[in-house]
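Here the complex is missing one protein chain, while the rest keep their positions.
As written, the chain order gives the labels A, B and C, with residue 1 at the start of each chain.
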Amino acid sequence: MKNLVFYVFLSILLMNVSLFAQDISFTAKDNPNDDGGAIILEWDVPLTYNEMVITRSTDNENFIEIAVVTPLLKTYIDDENIEDGQGYFYRLSLVDADGEKQSFETNALSSAEWFNTDKISLLIMAVLLGTAITYYIFSARKGKRLYIRKISGLDTIEEAVGRATEMGKPLLFVPGIMDLDDMQTIAGLNILGHLAQKVAQYDSTIHVPVCRSMVLSTAKEIVKESYLRAGRPDAFRPDSVFYLTDDQFGYVAGVDGIILREKPAATFYLGAFYAESLILAETGFESGAIQIAGTAMPTQIPFFVAACDYTLIGEELFAASAYLSNEPNQLGSLKGQDVGKAIIIITLLVGVILEMCGVHFLKDFLATH
Amino acid sequence: MAILMDRIGIWIGAFLTFAIFSFLYKDNPFYKIAEQIFIGISAGYWFIYTIYNILMPNLFIPVTTDFTHNFILLIPAFLGILMLCRLIPTIDWVSRYALAVVVGTTAGLFFKRYLQSDVLNQLTATMLNPFASSNAAQIIGELILIIGTITGIVYFFFSKKHEGAFGTTARVGIYFLMISFGAAFGYTVMARISLLIGRLNFLLGDWLGIIKP
Amino acid sequence: MRRQIPMIITFFVGALIIVSEFIPHRPFGNLSTSLEGWFLIISGFAIILGQLSLFKVNIIKIHRKAPNWPYFIIALVSFSIMVICGILWGTQQQPGLLHTSDKMLNFFGMKPFDYIFKYMFENLSATMFSLLAFFMASASYRAFRARSPESTLLLIAAVLVMLGRTTIGSTLTGWIPESLGFLHLPNIASFIMKYPNTAGQRAIMICAGLGVIGSSLRIILGIERSYLGGK
Partner (left out) sequence: MKIFEKFLHIDRRIIFLLILLGVAIPLIWTLGFNLEVTENVQSVYDLLQNLEPGTRILISFDYDPSTKPEIQPMAISLMQQAFTLRLRIIATALWPMGVQMCNEAYETVSAEYPDVKYGIDFINLGYKSGGMVTINHMAKDFRSTFPADAGGNPIDEFPIMKGIKNFDKIGCMISLSAGDPGLKQWVMIVHDTFGKPVAGGTTAVQAPTMLPYVNEQQQLVGLLGGLKGAAEYELLINKPGFATKGMDAQSVAHLIIILFILIGNIGYFATRKQKPKLEAK
């Protein structure tokens, strides 16, 4: 009997507490992971309440209004003239459904943080990738040989040059429409170097129309060097690399004209392309040339894939350039990125398996929000 | 008068539209003229808006009205002027100082933002439990999503030859890439047709008045 | 001096921006914020540089009587007219140097700058890209062949999306009963977009993202210097 009374009493007490706790909460704390100057206020108020006003004070006496809010909002970040280290008192005044006024108080300090704890996963990933890339770049520079698979599209280069020689027709190389500050243009020009050397060896001819003056001088230099490397500097014709115009469609019209007139045995589109990609690919296809394309422009790849015999997709363009130029920086970076890809594939597999087993730790750790 | 000028404007617009469309037949002087007007106006617009919307409110007005609080802005202004030195070939190298700030900032921000949004978040977005759903299409779809993403990355893995099981995986990857290129192709067709619809709406509606604009 | 100092600047700026992500505390947080504010101003100058160099290049072409040089005069003239109108009478919201009289507003119905923009530029710009609708159609017909398993897959996906993403898709298969809803063209297109397309795009996104990370790192560490011009 005594026990029963005790339990009844206890349960009434607990009920009361839980009722009270369910009612209204109002808390303030330093806005986390910032450089100070902000306090975050949070409340849990039933929707029946209204006229919610938040006031603030530094001395707990003179409160000034800072915001009018609603139960739905749930949070408010106060960043008006907040000084770090100064204590602030907040008061939430509201009116319940019966028109009765109530108020709740809380206080907090603002501070600046030395480490953003939301970013641990980002930091780990950044360190891993950064180390992998720099490690491989420096080991490549020291002369370590790094293996990169041969991009299969590159085999077609030799075949195309051979075919052009047989047919007595020229080759056409288009380095895209962007300037030298685009990595794709540089990658394209690296491949041009390799191609021009083959052209020189086979004693074929190549046309390189460009639309940027900087690209013109660089491309000329590259082709000349390739002829030199092939031991045929005398065969180099400076006018094989020429400037058409800077305008996108004007350039396309010019290149189209060349394709129709010269009927090249093979066309190469390697670099950064925009809307002109499909016009070029169409004209080339009609003329019956072998077409080899490569670009990292995601919106233009489909046209090249559909109309060309071989397309270097996205990163493959850079890989091909690294493979051919054998440049340690490019090779090392590519290798480092491959390590990144391996890390991602493994993490992803582990993550999926964990998710299937109902363990969400890894996913929660990696997702910051 | 404004109504007349509006009509004249629409006629000018229609003329320029046909001048550009004439390129479909072949490159010709009308097209070339229209193209150069396009380039000129575009450059003029950028020039004016850069001055009115950026250089005036963010630099000139703060510095001239409240120098003591904003004198620090003279640093970017100085760097900006160095940038303009590119126009003079003999001293164009000084623009590299400004370029260094621009490139450094961009590189720093790209490094962390691409890592977060395009690598980490994509990774976690693919960590799914396909069997959590009861909808058959969603189960199949999510399995496809996981397999497609992994095999797609394998295709772009350059440190290993594409042969054996690895080669098969890469092969599957390329098929997924092709489907997404097909989708992109379909969407691009859609986009270009929409632009033509906009043009014909102008010609048939605003200009000829055949359809209600 | 000409190359070393810019490289050092790039390193410090890039490193500061990265570090401020993890350390919001002063001085990192506020320094990176000011730096980003400066970037806006410098990039403003960079745009001005772009327009001025276009002006310069065109003058050089005209001076050297490059092929088609008379056309470049047109570009210069339209550029100058736009700039003069913008400076003298301002734009829709901006007052210019001169007072825009009601007479002028009544005449054009708007300011001259906006008039040129609305009637000339908008039409030119919209038409330029609508040309692609025609090229798209003829290229689709003449160049897109199902030559290999890859391009076949590409074409099938393209056709399904083109059908499913228009009203005709829902009309064509609207009669299909609810139980076979997955055969409804818009649903097929949605499925392609949501799963295989997202998978492919995501793979590209992750690999391209790693590429950006690699090149950013090379730039910050001073290994990649092509942006400084020359090798």
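Operating definition for what follows: a contact is a pair of C-beta atoms (placed from the backbone, for glycine too) under 8 Å apart; a residue touches a chain by one contact, two chains touch by 3 or more.
Keep in mind that what you see is a predicted model, and the values were worked out from it rather than measured.
Counted over the whole complex, the shown chains touched by the missing one are A, B, C.
Although one chain is not drawn, the whole complex shows that of B:Asn28, B:Thr64 or B:Ser117 it is B:Ser117 that touches it. Only one of B:Phe15, B:Phe30, B:Trp46 or B:Tyr97 touches the absent chain when the whole complex is considered: B:Trp46. Touching the missing chain, out of C:Ile9, C:Ile23, C:Leu54 or C:Met128, is residue C:Met128. Here one chain is not drawn; of B:Ile33, B:Val172 or B:Ala191, the residue touching it is B:Ala191. Mapped onto chain A, the interface with the missing chain covers residues 67, 70, 72-73, 77, 79-80, 152, 156, 159-160, 163, 288, 290, 292, 298-299, 309-310, 367-369.
Although one chain is not shown, part of chain B still touches it, namely residues 24, 45-46, 49-50, 52-54, 56-58, 61-62, 105-106, 109-110, 113-114, 116-117, 121-122, 124-125, 128, 180, 183-184, 187-191, 193-201, 204, 210-211. Counting over the whole complex, chain C has residues 29, 33, 36-37, 39-40, 43-44, 46-47, 92-95, 114, 117-118, 121-122, 125-126, 128-129, 133-134, 136-138, 140-142, 144-146, 148, 155, 159, 162-163, 165-168, 170-171, 174, 186, 190, 193-194, 197-198, 201-202, 205 touching the chain that is not drawn.
FYI, only the chains that are shown with their structure count from here on.
The touch graph of the protein chains shown is complete. Ranking A-B and B-C by contacting C-beta pairs places B-C first. Separation between the centroids of chain A and chain C, computed from CA atoms only, is 16 Å. Centroid to centroid, with C-alpha atoms defining each point, chain A and chain B lie 14 Å apart.
Once the centre of each chain is set as its mean CA position, chain B and chain C turn out to be 2 Å apart. Contacts with at least two other chains are made by residues 18, 21, 68, 128-129, 131-132, 136, 150-151, 154-155, 158, 201, 204, 206-208, 210, 213, 215, 217, 227 of chain C.
Shown for chain B are the residues that touch two or more other chains, namely 23, 32, 35, 39, 111-112, 115, 119, 123, 126, 146, 149, 153, 156, 177-178, 181-182, 184-185, 188. Across the interface of their complex, chain B is touched by residues 121-122, 125-126, 129, 146-149, 152, 247, 249-250, 253, 298-299, 301-303, 305-306, 313-316, 319, 334-335, 338, 340-342, 344-345, 347-349, 351-352, 354-356, 358, 362-363, 366-368 of chain A.
Against chain A, in their complex, chain C makes its touches with residues 18, 21-26, 29-30, 57, 68, 128-129, 131-132, 135-136, 138-139, 142-145, 150-151, 154-155, 158, 201, 204, 206-208, 210-211, 213-215, 217-218, 221, 223-224, 226-227. The touching residues of chain B, when paired with chain C in their complex, are 1-3, 5-6, 9-10, 12-14, 16-17, 20-21, 23-24, 32-52, 54-55, 58-59, 72-73, 75-77, 79-81, 83-84, 86-87, 93, 96-112, 114-115, 117-119, 122-123, 125-126, 137, 140-142, 144-149, 151-153, 155-156, 173-190, 192-193, 195-196, 198-199, 202.
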